[in-house]
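All protein chains of the complex are present and in place, except for one that has been dropped.
To keep things simple, chains are lettered A, B and C as they appear, and every chain counts its residues starting from 1.
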Amino acid sequence: MRDIGFIGLGIMGRPMAERLLGAGYAVTVFNRTPQKAEPLLARGAHWADSPEAVARRSELLITMVSDSDALQDVARGPQGVLRGIRPRAIHVDMSTVAPHTVEDLERTYRERGAVFLHAPVLGNWRHAAEGTLLIFVGGDRQAYETCEPVLRTLGQKIWYFERITRATHMKLIANSFIASMILTLAQAFVFGRRVGITPTRLLEILDASALNAPMYQSKGRTMCERDFRPNFYARHMLKDVDLLLEAARCANVPLPVFGVIRELFVATTARGFGEEDYSAVLKVMEEMAGLAPEDGAS
Amino acid sequence: MRDIGFIGLGIMGRPMAERLLGAGYAVTVFNRTPQKAEPLLARGAHWADSPEAVARRSELLITMVSDSDALQDVARGPQGVLRGIRPRAIHVDMSTVAPHTVEDLERTYRERGAVFLHAPVLGNWRHAAEGTLLIFVGGDRQAYETCEPVLRTLGQKIWYFERITRATHMKLIANSFIASMILTLAQAFVFGRRVGITPTRLLEILDASALNAPMYQSKGRTMCERDFRPNFYARHMLKDVDLLLEAARCANVPLPVFGVIRELFVATTARGFGEEDYSAVLKVMEEMAGLAPEDGAS
Amino acid sequence: MRDIGFIGLGIMGRPMAERLLGAGYAVTVFNRTPQKAEPLLARGAHWADSPEAVARRSELLITMVSDSDALQDVARGPQGVLRGIRPRAIHVDMSTVAPHTVEDLERTYRERGAVFLHAPVLGNWRHAAEGTLLIFVGGDRQAYETCEPVLRTLGQKIWYFERITRATHMKLIANSFIASMILTLAQAFVFGRRVGITPTRLLEILDASALNAPMYQSKGRTMCERDFRPNFYARHMLKDVDLLLEAARCANVPLPVFGVIRELFVATTARGFGEEDYSAVLKVMEEMAGLAPEDGAS
Partner (left out) sequence: MRDIGFIGLGIMGRPMAERLLGAGYAVTVFNRTPQKAEPLLARGAHWADSPEAVARRSELLITMVSDSDALQDVARGPQGVLRGIRPRAIHVDMSTVAPHTVEDLERTYRERGAVFLHAPVLGNWRHAAEGTLLIFVGGDRQAYETCEPVLRTLGQKIWYFERITRATHMKLIANSFIASMILTLAQAFVFGRRVGITPTRLLEILDASALNAPMYQSKGRTMCERDFRPNFYARHMLKDVDLLLEAARCANVPLPVFGVIRELFVATTARGFGEEDYSAVLKVMEEMAGLAPEDGAS
């Protein structure tokens, strides 16, 4: 397995494609905004004019796109992957999308004699660049084994699930921790500042406790610095909480706490912070408390 | 400082008093249910018949009681500490109580020529036994420095705040993390089991991620084993979330997520699990989902 | 305008079609389960074998189906309305569906030289039978004026909106009142019963106050009698709250209270009450409180 296609060169996709190039694979890329492909072409990647064209040249095809609709377009569009996919080729989508979308695609690909796997990841662009993503893979076992070496280039830790939607669900659950933890942190920051406990002190104490998670420290620091440049867009977090609630509804699981969390991310995008990092939910909490950004922040 | 009084010999208080004995202090104890003092008396502690009597014999007095009312009783009751406290003696309460309670007591003690400090702790009875509690101390600096060696017997990590209520607030914030994290975990367990992801698998994945906290692993394991014996009572967690929301209201901080979390702990006690561990909130989430305890649990 | 098609003969659709027959219109019907059409055929309605066949015979076509997917099927399916619709014919959908669904259909029908209107209703089957539904109509004004006499057979009170989605949104807002009010009532019943205030007494007091709404009395009575036979399915209420939250998200409006309400309807269906009336959410509130149905209910 040498010829790999890669579609979707955003914050995550680009460093992932770079790692594959670095590992010696022949990589053909496509992106809706072609300019984003340039650094990869400079490093030896090939360009193709459509998902269909990428598919024609690839044994293994990887996609990293923003949501279920984008994935459906890439797969089923007029110049989509399904028009060009080779027999027995494998399409591994690594985006966070809806469980029913991956189920549909798995069925369609099987009917065409190809394979669709879902392999969503946990981690940010730094992990992507370092090949330390956590990967949840779901779908046909043999296909997974075939492409496992490629996936190991992107992340050493891989969990495999026979049923494709388990990987999808696992990713939604992982993101539920992120969403809930950022809100716990944001609410603690706002309350702490109002009563005279600085965020820095709070992080130091958290760090010494059994409650600490590396994410609290890394996000906590950028929030202290009011650095809301996106590692993961607030609007994507909203999308993922939506997918979570929708999937939980289908599974007959009420998630009352996330019902509120969702609305706070709706507020985050409503207030114009959708293109910032999801930790910008802090600003919504501050506004609700009537707290100026600088009050008690040092 | 050799003569220490200790009032409140519950899950936490008893191992704390034992450590003080082990460190060579002369400890006089009192507890509403006297039998609970017996193991300590066997190890050399002295018994006194009331908080007042304990106070008469002590340079430093430590209390570890269940809530603000209990503390007020111990301090202001007809045979309370304030009737017997020596000039310049120090009363360190280590319970989780309301900010306005500690402010009131600080003022009253000062008027009597004594000192009241608040030093709530983070950790369970195991940490108490090992002397590895985290301690937040608030109040008069000189008094704190006087009793610091004693406090270091109970926990090496100590954060000192000049203003007494900051220690109180810090503890409430720490507990807000516990409350929120247990609900995130409980909701993940219920959803995971419904879609075929076992709690064990979920913990393993969490452990490999930047989201992991030691608490997720320790609580997750006992929840897997359905061991709800109390490390920390569900009804105490409800009390602490109540204190948090009340303190946040006074500080003009809305905490919408905790508004829902509180009601789920109300449900936990309403369903009869108040005397179990706070992780029994899992059972409420299961019931709301119509999920039997054994479904997908292995 | 004499020849009317009617598709969807459920709780609401059947009495609506009956009124049209009673008013002297020639009505052609279709329903996925044909038996449900029998009483109407006995009263003079004609049967057609598909939405397409209904469309061929109708100047005006009315649909009353369960959700957006069902409407898309009826309209765009292999034997759907769009295959048979006459030039300049009007399709009025009266179901509660998603705003983007009605926008899509409006566009498609216009391209085919026909008209799609959305006219969701407020009221139950009794109002349908009596012709007293409240109707919100959105879409082409001329088409609305053409079919207005037919709509007045179903409900005298009609509000017309030029923009099609306004009718859709208005219906979702109306349902938001229903959802929120039933939960207010359910929570009041449970709390009241626990403290010795019977539901009957509570309704009597409410009736005398400025807070009263006819709906509180009608629903309150059936809840007192524990009559949860569906006037409006709990699972449909869940669907409508979902549509509301989705539409509000698209409009950048956070609805934190409904975020929680949604999860309580998820619990209602998760507990197996989805096919009961939406007031069965009372049973979820009772269970969370550990309250037996008969406690303090008289």
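Quick notes on this one:
Throughout what follows, a residue touches a chain if its C-beta (ideal position, glycine included) is under 8 Å from a C-beta of that chain, and two chains touch if they have at least 3 such contacts.
Nothing here was measured: the structure is a model prediction, and the numbers come from that model.
By the touch rule given at the top, the unshown chain touches A, B, C in the complete complex.
Of C:91, C:118 or C:166, it is C:166 that touches the chain left out of the display.
Of B:29, B:137, B:170 or B:260, it is B:260 that touches the chain left out of the display. Within the set A:3, A:207 or A:287, the residue that contacts the chain not displayed is A:287.
Although one chain is not displayed, chain C still touches it through residues 122-123, 134, 136, 157, 159, 161, 163, 165-166, 169-170, 173-174, 176-178, 180-181, 183-184, 187-188, 190-192, 194-197, 201-202, 204-206, 208-216, 218, 247-248, 251-261, 263-264, 285, 288-291. The chain not displayed touches chain B at residues 238, 242, 245, 248-249, 252-256, 258-264, 266-267, 269-270.
Contact residues of chain A toward the unshown chain are 256, 260, 267, 270-272, 284, 287-290.
Throughout what follows, only the chains that are shown with their structure count from here on.
Using the mean of the Cα atoms as each chain's centre, the chain most removed from chain B is C. Centroids of chain A and chain B (each the mean of its C-alpha atoms) stand 38 Å apart. Among the residues of chain A, those touching two or more other chains are numbered 248, 252-256, 258-261, 264.
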